[in-house]
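Have a look at the structure below, then the notes.
Rest of the complex left out; these chains stay put.
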Amino acid sequence: MIYFNCDYTEGAHPKIMEKLLSTNLEQTPGYGEDGYCSRAKELILQACDAPGAQVYFLVGGTQVNFTIIRSALRAHQGVISPVTGHINVHETGAVEATGHKILEVPCGVEGKLSAGQVEEIAAAHFAGSMPPIHMVQPKMVYISQPTENGAIYSKAELEALHAACQKWGLYLFADGARMGYGLSSREADFTLKDMARLCDAFTIGGTKCGALFGEAAVLTNPELQRDFGYAIKQNGGMLAKGRLLGLQFLTLFEDGLYTRICEEANRLAYEIADACKENGFTEYAPSPTNQQFFIFPDDILKKLEEKYHFSFWEKVDECRTAVRICTSWATTEENARALMEDIRAVGVKG
Amino acid sequence: MIYFNCDYTEGAHPKIMEKLLSTNLEQTPGYGEDGYCSRAKELILQACDAPGAQVYFLVGGTQVNFTIIRSALRAHQGVISPVTGHINVHETGAVEATGHKILEVPCGVEGKLSAGQVEEIAAAHFAGSMPPIHMVQPKMVYISQPTENGAIYSKAELEALHAACQKWGLYLFADGARMGYGLSSREADFTLKDMARLCDAFTIGGTKCGALFGEAAVLTNPELQRDFGYAIKQNGGMLAKGRLLGLQFLTLFEDGLYTRICEEANRLAYEIADACKENGFTEYAPSPTNQQFFIFPDDILKKLEEKYHFSFWEKVDECRTAVRICTSWATTEENARALMEDIRAVGVKG
Amino acid sequence: MIYFNCDYTEGAHPKIMEKLLSTNLEQTPGYGEDGYCSRAKELILQACDAPGAQVYFLVGGTQVNFTIIRSALRAHQGVISPVTGHINVHETGAVEATGHKILEVPCGVEGKLSAGQVEEIAAAHFAGSMPPIHMVQPKMVYISQPTENGAIYSKAELEALHAACQKWGLYLFADGARMGYGLSSREADFTLKDMARLCDAFTIGGTKCGALFGEAAVLTNPELQRDFGYAIKQNGGMLAKGRLLGLQFLTLFEDGLYTRICEEANRLAYEIADACKENGFTEYAPSPTNQQFFIFPDDILKKLEEKYHFSFWEKVDECRTAVRICTSWATTEENARALMEDIRAVGVKG
């Protein structure tokens, strides 16, 4: 079986494995107080052009999300999220488990939130006809860049969100679990510098972008930096052998490996998408990144699934299903070609 | 100004005040361990015909809701609620503050949840294509009887909800902050016995139905009874002078006062509603209880509000607003008549 | 049976009952937005001579404690408390249930915390040899005035605690569930003005000092005032008929009733204590307030308990037990005399 179901089916990029191996028996202080972590943080800050920001390394995605949110909010405050946001649907209520309501907002198939939606919620709360203290106070906006459905926010959209957040005193937090695929998308007009300039907090995902595990949290707002180390420890995100995180991000950021390997994954994803479209299959959601969403008739899907794993996304109707086809830094040209061949073979056109 | 904005603008029914006064200097044990509480619990159990149930008295509505929910659920479990449910919109995220997600479900203007909706959510979780552990596990269904918009569930609807909950291992919890107005509605086909038979937990509201304050929690499911006393204390719901709650519910339940005074409030509400309809004003949501929802042109509303307080409900369009007109056990015939007169005076018909 | 076990066995002072009765059918806005609450807050602020402070009314003692603590602390912060502090032993872990560790400190029989102890804990954390982020950060100091064992902090002690808290950036919070008995103690050298000047937050208890229920929270530190209304609502402390709290505190504070009735209770307590001492019974803890703690041989205690209820405090040895004897604003001269008589009758002297 060949896995196209997600972007975490392999280990780490070989350069990362080499780095871990070559430093394996060195002795360093624990908890990320080592030189590799310091160096990796420097590189990320340089890439973000954000000298006042702070970088922290945590182990996983759910963890980094709820740790940032819990640390930023007071008990009566909540976080606005598109209804399909990862925190709202696929983290087992981790945010609520720390005491905070997710104020969910309807969104389209792209999974994006607009500045207008943020304005509307904030205005209803802070300038509405009801006494606000009976309702959760909006204090943060959560977006994913790219979204769960592969879409990316443009620089203009980010700027509009930023402006809305500034106006109403909200933090803007971008979950970048797949940031590498976003940054290297052919449609991207934003950079890490823009993320750092426009967000109070965002993450740069390692797990899905070449590392064994690990997420870098970039906190640009000094309010959010305060005592964040306690939050990491309390929420179980502090790795005893913290250098493992430093070593991985160091490798990813020292010569552009991070975006280079993601760009390659995007390229294969685009080719697969083209193969789908050319052969008569309908796009479920447009995506300029490594996740592609297509609708297949169930009988054709069944045939493809004899050889490939995809992610079930939605039952579209009685006889058709939307699936996610995912490439990653580890996807081989060979496997991608094989899939394209087979899509052509089952295709309804030509 | 005359208040029709809510059902908690006065103190308590005179019989309750008398009872509190006549027992004021008696010495009793604290924390509800007194004879008045015992007697009040007995009366409620008799009214519910539920000898295996347990009755507990708490001070307020938000409190009793989150205490029951927190006590019933494990950390990864959530509660299904209609989107307009009181716990979802007007309790400042109290349920989430105890760690639990509210799985909100769209609902119509009546604010009701259907058995079909419950089935759908439960099936998607327990019998779906996604591994359930990444999502909050539904474990409880929250409804309000009557709803926030004044509607009531019929016995058949409650039975269907009960069946769906039994099928999927969910607790059914009914928030009865206005139970008295529901029980005495001209459209009610359910009794407290039905509530006790079909719900795992429900409340009988005192605050809005004649008491100074106080909500009775009736827990019929033994699982929910276990250690509930600890939960009351931990969540701040245990009154030192617990007898104040016992004395009030005793008064309300010893000769049918509870439903008698609510029935009278409903009668006045129906008359006001008729006056609205007869004079050309549109119903916003149909209600067979003490809360009535009508849409007024803004200029007419402004005029009425020189003399009366209503609750703002929604801006319907540019020039019309929906308001809640609320009667209560304390509404006088005189005030209700005055309002009807004035509605006739501003009315668009005859 | 005559109850001396606690100070909440009766209802409310007759003047309070009168006030509630005479205003019972008035219509007012809910949730404490009424004129009685405003007036009561003014009176309390005047008594505190603290124009920048804010007063809030909550229903109960456990509730007001955890609401203030939760609202003040971030997730990684804890509250220092003497080991016998009410929050540490008799509130069912309510503070921990909101996510915060109580950093318990050993204390003597008086239940007091010293400035030196606070300094020691703070220095160990902020200036110690261990990296602080692995430990809970102390951020608040909790004391009770009077303590659970009836003792009071002198003005000098409060000033020292205040200085230690200022030095280390800690909030000082005083639980005044029995504040009235403290203020009117013959040994008190502090006033409400001192409390307001030296504490960031403190409470003025109604429940045990003449009211049916209700605690006034006085927040002098603007940081703690911010959004406190949300906290009250979220934690179930907001009474729909909020005026009930205003009316009670208004009555207690408009002509000095609060301390006058507590002073009388103290007087009776001192007389009972004298009777105990004169008749050979040993003091368990010295107390200048309404709670007295004495050790009785078990056979004598058994005899007294045929007629009186006391609170069990501790088994001192095989054949002796410490009990709490409590007077209150409601204790009658007659009952106090009867008890003294009986103590004399069983006494070992005279």
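To keep things simple, chains are lettered A, B and C as they appear, and every chain counts its residues starting from 1.
By our rule, a contact is a pair of C-beta atoms (placed from the backbone, for glycine too) under 8 Å apart; a residue touches a chain by one contact, two chains touch by 3 or more.
Every value quoted in this text rests on a predicted model; they were computed, and no experiment measured them.
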Exercise. Once every copy is counted, not just the 3 shown, what does the total come to?
Worked result: 4
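The definition used in the following text is that only the chains that are shown with their structure count from here on.
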For this session: Out of every possible chain pairing, name the one holding the most C-beta contact pairs.
Result: B-C
Exercise. From chain B, which chain is the farthest off, judged by mean CA positions?
Worked result: A
For this session: Could you give the separation in Å between the centres of chain A and chain B, each centre being the mean of its C-alpha atoms?
Result: 42
Seminar exercise, completed: Between chain B and chain C, the Cα-mean centres are separated in Å by 34
Problem set entry | Touching two or more other chains - residue numbers and ranges from chain A | 75-76, 98-99, 133-134
Seminar exercise, completed: chain B contacts chain A in the complex at 75-76, 78, 89-93, 96-102, 104, 129-130, 133-136, 312
Exercise. Within the complex, which stretch of chain A touches chain C?
Worked result: 31, 70-71, 74-76, 98-99, 131-134, 137, 227, 229-234
Exercise. Quick one: in the complex, what on chain B touches chain C?
Worked result: 1-3, 6, 8-12, 14, 17, 20-21, 23-30, 59-63, 66-67, 91-94, 97, 207-208, 212-213, 230, 233-241, 244, 330
